[in-house]
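After the structure tokens below, expect a handful of questions from me.
The complex appears here minus one protein chain, its other protein chains still in place.
To keep things simple, chains are lettered A and B as they appear, and every chain counts its residues starting from 1.
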């Protein structure tokens, strides 16, 4: 069980670090800029979550493993940049895998702190989305989360699914992995089938930029 | 006394949530975007204040009431959007009411933590302004606080007025409400009578954007 949490944590960290490298190289930042964006993307969400709950010193300052994993992922991604480039949807994939893992990590930390399911889901969504928001703001892009994709919605519904599964006889570790799969699956499905949120505007004028 | 703090807290939360809805709908965000902006606007200032003082887990994670109030305000504001639209000055009003309440809430938390009046006023100003700054940054607007209105000034002078009133025989609860009224009144007066801050530039060239 302990192992599953650790593996999920490492996979999410790598996925977000690579997504940071991809956005930063798209902007042609220098090597330190690429490293900083990768660190911010992979550590930003968990850092805000830890500060909100009061887990201090925040996790990455006491577990240097995360920095080594991220810096390793940066080096590998930069060395194999030409292969990454041909995967046209690679940024989207790494970002989606990252939010799936990070949503459940954040929910888990909230549960450990004794907080209510609604608050845990909010913390999971923050853990999953804040690093990517910082990445996009620092790279001067409109944050992915505010684009037309179902993003936060996937985190929220996946988190709600996890709490429902906990009420079934399913072992906790499976419910946890199902939560990760739900978030990833819903975001992929939403993009694949062009599922959009209902319109809330009475007079449906053209969208503003 | 306890009740007055709670009522002020709830009214400020609703006012800021509605101001977030108004800015987000102006940008025609989808329903989740509107909800997120409302949450960030209403919870952002208090969250930063709690993290600065070390009140963790931060207040909204242990008191889910705030999230319910904000989500309720979002639903009502979206349902009655056509009425809100006709109130041309509604965003300005809700924002002003919000900063009045939040300034005093922030000052009160600083006093409870045993901090000096100058620092309490800074914390009150942060509580009142940070949510709105985040709202405007996320919606790609120039933060209201940096526009030509007397904004932070109202928070600072209102807070100073509260500490002066505490030295009079006036009961604390009245001084507290007077502080709220002072912040709101000064901002309304500044806009109504076009009161501006003194010019600090020696050669009065044209203003840059």
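Methods note: a residue touches a chain if its C-beta (ideal position, glycine included) is under 8 Å from a C-beta of that chain, and two chains touch if they have at least 3 such contacts.
Every value quoted in this text rests on a predicted model; they were computed, and no experiment measured them.
*Asks:* Thinking of the whole complex, not just what is shown, which of A:10, A:36, A:177 or A:191 touches the missing chain?
*Replies:* Here the residue in touch with the unshown chain is A:36.
*Asks:* Touching the absent chain in the whole complex: find that residue among B:118, B:173 or B:189.
*Replies:* For the chain that is not drawn, the touching residue is B:118.
*Asks:* Just name the one of A:4, A:51, A:181 or A:197 that touches the chain not displayed here.
*Replies:* That would be A:51, which touches the missing chain.
*Asks:* Write the list of chain A residues that the hidden chain touches.
*Replies:* Residue positions of chain A that touch the missing chain: 25-34, 36, 47, 51, 54, 56-58, 60-62, 64, 67, 78, 81-82, 138, 140.
*Asks:* Considering the whole complex rather than only what is displayed, give the residues of chain B touching the chain that is not shown.
*Replies:* Interface with the chain not displayed, on the chain B side: 51-54, 56, 110, 113, 115-116, 118-119, 122-123, 142-143, 145-146, 148, 152-153, 196-202, 207-208.
Following the convention adopted for this analysis, only the chains that are shown with their structure count from here on.
*Asks:* From the C-alpha centre of chain A to that of chain B, how far is it in Å?
*Replies:* 30
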